[in-house]
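All protein chains but one are shown at their positions in the complex.
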């Protein structure tokens, strides 16, 4: 039973309309470019996307927004995207904003089989509305926390640097971000990698995502890896 | 402000009687041998030890038990230790047995600043006594979970393979086990490493415990790394 | 009657290509010897390893590389190491397809007891409570009766339980039993064992499958 697929198109073929997807990446860093391109190509619609950001107008999840494929975004920060803002204000798009640490942890908890946990982020704010607030004593100090639930996602689409046919993944630098968390969390996890290496080539000590979490893997093509804010030091 | 200490004796000098300690390791694999030896040498007593196991009669935490330095053990499995059993049955030693995954996760949650979480382990058993049981729906199925709390520990004593002066740690093979979880969880975390390498020698992608968690680090000496069950294949 | 190896071999028939499997200490460990050739089955060791291999050759033992029974082991290509929280995370989230473990008692509702004998044994539950609370498919392999000759397949556990209504199947030297709403269902019987022998050795509710067959290995 091979996990290896030839392309994004073959790996994503059963993603239906209305699916809930997790998409890795922070800004445009470490996003599953090939998977997004395949979703655009497929034209699948009514998607709920859990992703820290919503891309920019012409790249990343912005490409899905432009095609009106997204019904709902669950994110922590959705600036940098004029089309997003237009759809949101016009009511075409539903958006749920979540503190970034809560978003990351709700993915992780799905992977850990922990249905609920307590976090201080958002206590006393809009984010707390409708949620259980409860005090716990930590280091002798009582403090209020919100109960948050693990996410559920039909598919997690993640991007890694290297991977193997066993599904093991290694990320590079800050392109790691949400990818390993979402990889743990998808009912079906699809990983695209810059380089598919032979099984045994990755050091077992250095694997970020053990293969058990990854159901499908393919070597991506033609990565653009666009830089959102190119900043440099004065020479 | 250097994190580097010359020895276990200097790194552990302020561990007081009655302290709550986390000690890494699974069986005798990946245990902080030098730290344990220093605790024996110091004669500090009344300790509460959070550790998956309690060592064997003459090695690991067994050395502390033999000296009657331990008031309470919090573990998942404490076989292989006759002195332990004697002290427990005679009432000299208090023991709290916790499912292994819950033990690991209660350490991790301390490191994540999450005071409480829900796990299915122990529902309907003795472990559930006095704890909140609550149902959550996951993938359409309602299931019962126990609420468990993050641990608090004054000191975490962990053992890594390599480390640097910034406190970054890398573990080897299954000697990783509880070490990175406890490293995150101690109010003061003391790491002993087989090899203290120059800052910059560890690849930033491959660090298991980021230095922020480690307050003190030293290069351990004379590791015995005893094997508990030497099993081999027929040649 | 089945030997321990035959009990392991019986369980090995449950294996499917691509499965991730956690094998407990004792007879469950023997299941690894009967993975069908050409089938990819990945063994998880809950102390932090996916891709456990056989015991090392003498002289190649590595103190840093052990299984959950603290035995020296090896890894196969494609293995990965991780911490204990991640390990139980993959168990809890249902990524481990099959768990095989021993037991002191199994009740006819699927309750299992295997961690404590009050006043006698205080070793602890290790990872068993996490495993039985989370695994998708739990098979118990054990002797049908204890050393005192008493049935271990009971109407209710007499020892403190490890998990409630979680066991799906029991394999003993007498055969293969599913746990159903009507209690133990004898589905396959070991060669040389009579239904009466099974009935006499089983205290829990027992029914005999209308399609009862003799176990072939």
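We just call them A, B and C in the order they show up, numbering each chain from 1.
What we mean here is this: a contact is a pair of C-beta atoms (placed from the backbone, for glycine too) under 8 Å apart; a residue touches a chain by one contact, two chains touch by 3 or more.
Since this is a predicted model, take the numbers as computed values, not measurements.
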| item | value |
| --- | --- |
| Contacts of the hidden chain among displayed chains | A, B |
| Touch with the omitted chain, as defined above, among A:88, A:149 or A:199 | A:88 |
| Given B:24, B:55, B:111 or B:124, the one touching the chain that is not displayed | B:111 |
| Residue among B:8, B:22, B:88 or B:184 that touches the chain left out of view | B:184 |
| Missing-chain contacts mapped onto chain B | 1, 110-114, 164-166, 168, 184, 199-200, 204-205, 207, 210-213 |
| Contacts of chain A with the absent chain, listed as residue ranges | 26-30, 52, 75-79, 85, 88-89, 95, 97, 99-105, 107-108, 119-127, 161, 171-181, 208, 225-233, 235 |
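Just so it is clear, only the chains that are shown with their structure count from here on.
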| item | value |
| --- | --- |
| Chain whose Cα centroid lies at the greatest distance from that of chain A | C |
| Chain occupying the most central position, where position means C-alpha average | B |
| Winner on C-beta contact pairs when B-C is weighed against A-C | B-C |
| Centre-to-centre distance between chain C and chain B (centres being mean Cα positions), rounded to whole Å | 28 |
| Length of the line joining the C-alpha centres of chain A and chain C, rounded to whole Å | 36 |
| Shared-contact residues (touching 2 or more other chains) in chain C | 81-82, 85, 88-89, 91-92, 134 |
| Junction residues of chain B, two or more chains touched | 105, 119-120, 171-173 |
